[in-house]
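What follows is one structure encoded as structure tokens, with my remarks underneath.
Note that one protein chain is taken out, while the other chains of the complex remain in position.
And then chain A:
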Amino acid sequence: MNALFALITARNLEFLRDKSALGWSLLFPIIIVIALVLVFDDDNPSLYQLGVYGEVQQIKKISALKHIEIIHYSDLEQAKHKVSRHLVDGLISNDTYWVNPESAQGYILEQVILGKLPQLHQKAITGKAVRHVEWILPGIIGMNMMFSALYGVGYVVVRYRRTGVLKRLQVTPLAAWQFLASQLISRLGATVVSAILVFAVIALLFDIRSQGNVALLVLNTLLGSAAMISIGLLVASRTRSDELCNGLLNILSWPMMFLSGIWFSLEGSKPWVRFLADCLPLTHMNDANRAVIIDGAGLLDIGDHLLFLVAIILICLGVASRSFRWD
């Protein structure tokens, strides 16, 4: 019992004296709870989503109703596509409304539109609903890649530093950027190959076909994974403590878990939430992969997402190699 007590005491002292780890263990849950409350604590969740194109007179007659979320679109074709794939329940412009006759939600929303704005003309849009598995698969794969990328390099580099592997490498002609690039490429291969395998198995099981070019999917997945690995390398570029590294990686991965559209779409969410989501590389990878798989998007359609990912890679790798600490 003495040994047990001594070990518990020693571990407690170790934990309490590591101020950074202690700080994270206290701060992290508080930050997460506050963030979740701010982002998701909505007492009036919407039941229907209505797209609005252009200036619509008397829109207040509908927006004043409870449980209907209004989403403004500047691109009519994009909005109509959303209706066709049941991603939005209906769409109105100044003189027309569009619903998908195959959508149950759309049918109910149409009754509301007819009651409140009877002057609008109806136009039907047909199209198969996006299956839940089609929508969620890119998100799940993305989440898996995120954890593999962030923790796969973060922990390894910090362990290398703590145990002296990096000190031995430091006295060789190896440059910091070479070491970081080796970690990036090695982990990139592992994450992308596993993502392709998971996608292939799920696609076969559930008969999912990508509407767009598969090579584009691979390119986007490569860039997305590289962006998240680069973030992991940046976090680990100077950290010596496993626990601090864990805290930093948690603070990065949890927002991506909830805000990058893995489980649900953030379309129509508060502007600042959307802004926050747009700062996260996983959001861009997920959005681009969904656009290719579901909508058959081309290179130009997802170009802005790819550019964002490239920028993250360059910035994080650049800062990591400049500030890298071997010991």
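Rule of thumb we're sticking to: a residue touches a chain if its C-beta (ideal position, glycine included) is under 8 Å from a C-beta of that chain, and two chains touch if they have at least 3 such contacts; residues count from 1.
In this text, contacts and distances are computed from a predicted model.
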Chain not present in the shown complex, as UniProt names it (candidates "FAD dependent oxidoreductase", "tRNA N6-adenosine threonylcarbamoyltransferase", "ABC transporter ATP-binding protein" or "Heterodisulfide reductase subunit MvhD"): "ABC transporter ATP-binding protein"
Touching the absent chain when the full complex is considered, from A:Lys167, A:Arg240, A:Lys270 or A:Arg322: A:Lys167
Positions on chain A where the hidden chain makes contact: 160, 163-165, 167-174, 327
